[in-house]
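Just one protein chain is left out here, and the rest sit where they should.
We just call them A and B in the order they show up, numbering each chain from 1.
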Amino acid sequence: MSLEARVRARAGSLALDADVRAAAGETVVLVGPNGAGKTTLLRVLAGLLPLSAGRVTLDGEVLEDPAARRRLPPERRSIGFVFQDYVLFPHLSVLDNVAFGLRARGCSKDQARAEAQEWLERMGIASYASERPRVLSGGQAQKVALARALATRPRLLLLDEPLAALDAGARAEVRRELKASLGRFDGVRLVVTHDPVEAMALADRVLVLEDGKVAQEGTPSELSAHPRSSYIAELVGLNLWRGRGLGDRVRLDSGGEMLVSHAPVGEVYAALHPRAVSLYRRPAEGSPRNVWSGRIAGLEGEGGRVRVRVEGSIPVVAEVTPAAVAELSLIEGEEIWVSIKATEVSVYPA
Amino acid sequence: MRRPPRALVLLAALAASFFAVPLAALAWRAPWASLPEVLTTEVVGSALRISLVSSLAASALSAFLGLPLAWVLARVPFPGRSVLRALVTLPLVLPPVVGGVALLLALGRLGLVGRALESFFGVTLFGTLPGVIVAETFVAMPFLVLTVEGALKGLDPRYEDAAATLGASRGLVFWKITLPLAAPSVAAGAVLAWARALGEFGATITFAGNLPGETQTMPIAVYTALLRDVDAAIVLSLVLVAVSLLVLVTLRERWAPQA
Partner (left out) sequence: MAPARRSLGRDAAALLGLAVALSACGGEGGGGGGQSEASRVTVFAASSLTQAFEAMAEELEEDSPGTSIRFNFGSSSDLATQLEQGARADVYASADEANMIRVMDADLVEGEPSVFVKNKLEIIVSAGNPEGIRSLEDLENSELVLSLCNEECPAGKYAAEALDKAGVNVEPDSLETEVKAVVTRLQVGEADAGIVYASDVASAEGEVEGVPIPAADNVIATYPIAQLTDAESAAGEFVDFALSKRGRAILEEHGFLVP
């Protein structure tokens, strides 16, 4: 079982041009900035938006192929869709929400309800069966939405921002349960998110979508080691520069040079973890290389660390402890000296 | 709850009295002694019956035809949609008498369509209850169409998308999702249309005539009574007001209980 999709589609000003391949039992996570086309891609796969060109195949069955004038409407694709905010039908009970797909596919009322009841029990929310969706918490609503999508036994499961509607407190718990539920589903799983933690936690493979195109694809560890766009670098928390490798240094496209331990000749990326950036009040003594000055453009606390954004000849983000902030009395707008070690910079071909 | 701002309450009271005072004036001027006598006349009985039957039928017909129209306007993009929308609002701005004349030119026995209606089906609308219903529907349907179209546009289209991905055909989506979600506004639109139909005068008297027992509705009976004596007209107006208040209050309590 597998999904093979060559997607060319337009939605408003967005031109989507992305190839997606996914195998059964695999969770592929689509990440990307707002407006990159993630939701549009899911809608195209579900048949809610037409392809302008390309081809979508699920388990060898062609769902859509404009060249061959073939297009299955959404109701005839074996696809489960968990929408952002879940979109549960407000006028139906929780049980009837889950039974809806089975009823639509011709099951008798009793049989559909019995099966729906089983799904609710499996998800641990059977006690809400006769309630209206509006009384549910975010986590419960997500389970109902998932049960509703899974009840029709789809071969492809699409989840659009399944955790975005939850408050931070509930998120970790629901994410763990979602991962377990996804693990029990044996079809293809495609999840859209803008949250890097969520992406790394759920993904077998990550697909980075930027401006309608696939910017990078790989396992979470590949991605965090070698980001290939500023978006993904920021996502995994790395500094990323693009430039020309010259053996022992990189001439950056944005201006300036950086000494490195080894750089292949040609177009390269240079990545550096913010922890490897040191800040000084005065020019550092000793090693005179890879030192420059800049102005502090922003300070952001995050989990016991402070990220310091420095604008200068080479823009960089440093990560320091709150103690260091106090010691150096770092204040926005002030001048600061930056130093990095050549051995900490990871360089790889672009 | 915090105390509401005084200025708002004052203006609201002013608005409320704007509706209440004319009604009170009618009640004050009414010759109550002659009420039983007027109410039991055959003319009033038949006018009341014609008004209720025709306005309920007009409201039902508005819903039957107006709902699909509202759906098309809200959901199907096509060239000329804004022209069609303007066309639907036309009966709202058109003086009803002009609407009546237009209907006469279209559906009258010698009219554009009326000619065919008569020669093929032997149907004439002038002077008949169906004629009254047609005239009332003409002026009432826009209220339903506009109300329902607004509600459909406000409805998250993803409910319909979700139903489609669950395997529901377009028809099933409409019946099981769109219609139930739009039901409160369909009801509101139908009530508005009914109220408009009940008070309809100009289009009806022009298109269907003023035939007691056949096309003479309450508003037309009020007009005709005004030709005889004002007191009878006031009594009839009060009856019309009482009936509509009764129905509107009942419906509001049943369909919008928390309002």
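One rule holds in what follows: a residue touches a chain if its C-beta (ideal position, glycine included) is under 8 Å from a C-beta of that chain, and two chains touch if they have at least 3 such contacts.
Because the structure is predicted, anything quoted here is derived from the model rather than measured.
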Partner chains on view for the chain not depicted: B
Chain not shown: contacting residue from B:Val101, B:Val123, B:Leu172 or B:Val241: B:Val101
Contacting the left-out chain in the complete assembly, out of B:Gly111, B:Gly167, B:Gly189 or B:Pro219: B:Gly111
Selected from B:Leu35, B:Val123, B:Ala183 or B:Val241 as touching the chain missing from the view: B:Ala183
Chain not shown, touching residues in subunit B: 46, 49-50, 52-53, 56-57, 60, 97, 101, 104-105, 108-111, 114, 118, 124, 126-127, 129, 180, 183-184, 187, 205-206, 209-214, 224, 226-230, 251, 254-258
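Please note the rule applied: only the chains that are shown with their structure count from here on.
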Whole-Å gap separating subunit A and subunit B, where each centre is the average of the chain's CA atoms: 53
In the complex with subunit B, residue positions of subunit A that touch it: 43, 46-48, 73-77, 79-81, 83, 87, 89-91, 100-101, 104-105, 148-149, 152
Touch list for subunit B against partner subunit A, complex: 156, 158-159, 161-169, 172, 176-177, 180-181
